[in-house]
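Moving on, here comes chain A:
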Amino acid sequence: MGQDEFFFLLMGLKWTVALSAIGFVCGCVAGLGIALARTSGVPLVERITAGYIALFQGTPLLMQLFVVYYGLALVGIKVDAWAAVSVGLTLHASAYLGEIWRGAIEAVPRGQTEASKALALGYVSRMKDVVLPQALRISLPATIGFLVQLIKGTSLASIVGFTELTRAGNIISNQIFQPLTVFGIVGILYFVMCCPLTIYGAHLERKFAASVR
Partner candidate 1 sequence: MNYTLDFTPVIEGMPNLLTACLGTFMLAISGMLLATVIGIGGVVLRTSKIKLLRWLVIGFVELIRNTPFLVQIFFIYFALPLAGIRLDPTPTAIIALGINGGAYAIEIIRGGVQSISKGQMEAGLALGLHKAQVFRLIILKPALRAIFPSLTSQFVLLTLTTSIASAISAYELTSVSQRIESDSFRSFEVYFTVTAFYLVISWLMMRLFAFFSARYFAYPVK
Partner candidate 2 sequence: MSDISTTKATADAMISMTGVAKWYGAFQALNDINISVRKGEKIVLCGPSGSGKSTLIRCINHLEAYQQGEIRVGGILLGHQAKSIDAVRREVGMVFQQFNLFPHLTVLQNCMLAPMRALGLGKAEAEGRARQLLERVKIAEQAEKYPAQLSGGQQQRVAIARALCMRPQVMLFDEPTSALDPEMVKEVLDTMIDLAREGMTMICVTHEMGFARQVADRVIFMASGAIVEEAPPAEFFSDPKHERTRKFLGEILGRH
């Protein structure tokens, strides 16, 4: 495998990073909304968000990308593959992050909410200043764990036809007939992205477990 081929893989890597970043950032924003709705105390809203989460956690990401990709075209929105994949990853991430943060919000001791209420704090302040900062800390290892899952998930964009790292690998592999070398390198590139995050997440988890004890 030559320099040109490797450069082509790096171009794919760039798109993998971009897709992951878009999916994660937009997913965080939407996921926060989902988590708040899921813990709102309004039965109907909680039911709907629970259904939303169950839908995304109960179906393959690949199908979600397909449905969004062809669904957007169906309602007359002409978008590029990368935009469709971004929307799909965002929805996917919002459901998973929403569920992770719901758990974290519920893990904050009830006394915190009660104390804030007793201090006459309103819902916004209660959440923003008291509950969410603690919940965020609790959820950080799981959130990072999901980011790793999301980075790996962007590889499915290749099946929809978008040239990110895995599809770049496919293309090169078909050109030079060295699939093991190519997918080995592709695997290493993913590993280099994900492993530091995994280690950091495990480190936070240990630190948190130690501080609780």
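On how the list was made: all candidates are chains of the complex that A comes from, given by their letters.
One rule holds for everything that comes next: a contact is a pair of C-beta atoms (placed from the backbone, for glycine too) under 8 Å apart; a residue touches a chain by one contact, two chains touch by 3 or more; residues count from 1.
Source: prediction; values computed, not measured.
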{"item": "Which of 1 or 2 touches chain A - same complex, any copy", "value": "1"}
{"item": "Chain A - residues contacting candidate 1, complex", "value": "55, 57-64, 66-67, 70-71, 73-76, 148, 152-153, 155-156, 158-159, 166, 169-170, 173, 179-180, 183-184, 186-187, 190-191, 194-195, 198"}
